[in-house]
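Note that one protein chain is taken out, while the other chains of the complex remain in position.
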Amino acid sequence: MSHTVLICDDAIFMRTMVGDILQQAGFEIVGEAETGVQAVEKYKQLRPDLVTMDIVMPDMGGIDAVREITKFDPGARVLMCSAMGQQALVVEAIQAGAKDFVVKPFQPSRVLEAVQRVLG
Amino acid sequence: MDSAQYAELFLTESREHVSAINHALLDLERGDGARGTDAIGAIFRSVHTIKGMSATMGYAPVAALAHELETLLDMMRRGTRTADATVMELLFTSADLLEHAIEGAVQGVPVSPEVGVMTARLKAEGKAGGDQRSSVAIQMPVDTGEWSAPAPDGAGLLVRVRLVEGTPLKGVRAFLVVQAARKLGEVAAVSPPLDELQADKFNHDFALRLHSDRSQGEVTTALRNAGDVAEVRIGEDADVATPAHTMEFSVAELAQGVAPVPAKAATVVPQQRSVRIDLRRLDTLMNLIGELVITRGRLNSLAATSEDPALVETVAQASRLVADLQDEIMTSRMVPVWQVFDRFPRLVRDAARSLDKQVEFTVEGKDVELDRSMLEEVGDPIVHLLRNAVDHGLETPQERTSKGKPATGRLLLSATRDRSAVAIRVEDDGRGIDRERVLRRARESGLVDVGKLELSDEELVRLIARAGFSTAERVTDLSGRGVGVDAVYSRVRALGGSVDIRSVKDEGTTVTLRLPLTLAIVRSLLARIGGETYALAMTHVRETVEFRPALLRTVQGREVLMLRDEVLPIVRLRTLVEFDGAPPRGLEQAIIVELSERRAALVVDALIGQQEIVVKQFDAVRDARTLFGGATILGDGAPALIIDVSSIL
Partner (left out) sequence: MPEARAAARTLLFRVAERVFGCDIDAVREIIPYRRATRLPGAPTYVQGLINLRGTIVTMLDLGARLDAERAPVRDGSIILATHGTRVVGIAVDEVMDVQMINEEAIAAGEGEAARGLVRGLGHLDDGVVVLVDIHALVSQVLL
């Protein structure tokens, strides 16, 4: 069984890129979300092994979404996707329950490293 | 997915974000309070997304500009900068430059130096506002590559951690390492202190005191697993001054940390991701379905002469399938009009500003869908109409006030759809078209009788739609002289649509464009003159009647058709197409064509029937009649000309 992934990002471009990286590495992309609200809904519905979460999203940001997801499932494995200059937000996300982070621009190897760490 | 496809995706999405930024900027400029805060948040998100995408694509100038813009927006969000006129102008200009840099980056052409200038200017603005992100970089200690963190005082196991050089957001990484240590026991002290660590104020190493009952090996492994850790050293300092074992070690360690990811076969098909189709593929599909529709026509005419019921039934079935397929493909090509409309608010704002006019611009029906190629074609005519409305239609605030109108003019752009057409309306409450002037010009040019004193809306349209007939008094950079409604009119007609104008002095002007849903396939009526076949779009056909002599009347020396209580001018297709063959045998047919409120009876030899036809363009030939809106290919493979109804009314 390959690991299932839910990709949360408001940019199709980013979802496609992360999706391609993970899919090529054998992951199964089971869902995508464009907003924090969607991310929480889809998490509950799909129960993926891994969530990649953008920080800045409309309609509930990534950090609040992590908080909600962790409340629902304390074992949730969330990988934050951040940009340079967001250290405070990433720290907040980790405190909210995210397990690790990657920084844009994404390099496939770094994304996969982080994913492996999160999946432990 | 190859890089070109990423680039296309990047471009599409970035354009949407630039459009969103422009919208939010307009909101910001207008609104205050909560609305303004929302707008800043929206702009911030879009800029942020563009930054992430462009960095990923390696488009450095875009990423740099977006980054500095984001800094300024962040300050606005936190309330340390206000949206004053200077900042607004900076934001508007930045949005334009961002768009320019995005287009340039994708096309691989060098960006204008203005982009760099603006990036620097925004950076300076950011510093002036005391932005923290910029100041972090300045305060950052110089990285010596040595172990530099002092050992924190107190009891517990001394653990030193060095991160991989160039670790992104190393402060956060250090925080993750500390978090990992906390899972093993109690972290008594951290050096430098945690808040400094989080703010990136350290070299690549830090130290902590840990009370834990785990073995040193376990501690080392656990901390390494926090990621980006080059080295973990446990125990009191003996050789701290000695630089660590070098990077080879750390790289090897790192590689070890990454377990090979199971390479799954392509049997795992993601179910919820949609498929993106190249636009060119859609065009090809459309062309193929066009060919198929023609072939269907041919097949149907062959089957009509067959006496094999199985064949007839099969052909009918294939015919229905082709129709379904056509519907599906047409639907997949439909895009909402906002994709083009979204850039108009900014355009109207800029136009109004440059003319010192006040305009309240409203857009309605943004979700109405139109074939992609049609939408692309119709963008320019709409721009033209909007500019005209702002430039010539709407008056200056003073002029409006003196007329007793509100100082701010209203401009409405709306799209509505019915079964087979989309109506796009541009409506202003300005001064209206000056009929006197149009009439005077028309008399001078001999276009109307010198004694003519009044113009109906229909006559008005016909006059101003004539090439070169423009009454603009001033030449402005918005709508130059000589390019008037005639340009719009001919473009829309070429698309198979029609233009309608209503104008009342001092109340305003409404221009309505009616467009078929697609450029490509049109339901048509086929008619015959001698051995020649002509097609007419059904959208313009009201009904057909037998052309009986009893219906003929003569009014003011001209032949007209009396249909019920209606008097219809007669247009003979035979004459129009200069057919000089044998005269028609038997009863002719009249096709009642109509376009807005103009009607006529088009007389043909015979009707063939209705059919879906594929509209094809052909090269314009010298001296040929401008009567045709294209050609189509009939079931027998021969081309037939399509009569442009608006040209005969």
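Letters are used for the chains, namely A and B, taken in the order the chains are written, and counting of residues starts over at 1 for each.
Just so we're on the same page, a contact is a pair of C-beta atoms (placed from the backbone, for glycine too) under 8 Å apart; a residue touches a chain by one contact, two chains touch by 3 or more.
Computed from a predicted model, the values in this text were never measured in an experiment.
Colleague: Could you list, sorted by label, every displayed chain in contact with the chain left out?
Modeller: Displayed chains contacted by the hidden chain, ordered by label: B.
Colleague: Among B:Ala85, B:Val109 or B:Ala620, which residue is in touch with the absent chain?
Modeller: From the options B:Ala85, B:Val109 or B:Ala620, the contact with the absent chain belongs to B:Ala620.
Colleague: Where the complex has a chain not shown, which of B:Gly290, B:Gly430 or B:Pro516 is the residue touching it?
Modeller: For the chain that is not drawn, the touching residue is B:Gly290.
Colleague: On chain B, where is the contact patch with the chain that was removed from view?
Modeller: Chain B touches the missing chain through residues 287, 290-291, 294, 532, 576-579, 616-625, 627, 631, 633, 637-641.
The rule we apply is simple: only the chains that are shown with their structure count from here on.
Colleague: Calculate how many whole Å lie between the centre of chain A and the centre of chain B, each centre taken as the average of the chain's C-alpha atoms.
Modeller: 29
Colleague: Applying the document's contact rule, which stretches of chain A touch chain B when the two form their complex?
Modeller: So the residues of chain A touching chain B come out as 2, 10-14, 16-17, 19-20, 23, 25-32, 56-58, 82-88, 90-91, 94, 100-106, 109, 112-117, 120.
Colleague: In the complex, go through chain B and note every residue touching chain A.
Modeller: 1, 6, 9-10, 13, 42, 44-45, 48-49, 51-53, 55-58, 67, 70-71, 133, 168-169, 171-172, 175-176, 179, 198-200, 225-227, 254, 257-259, 261-264, 268, 270-273, 276
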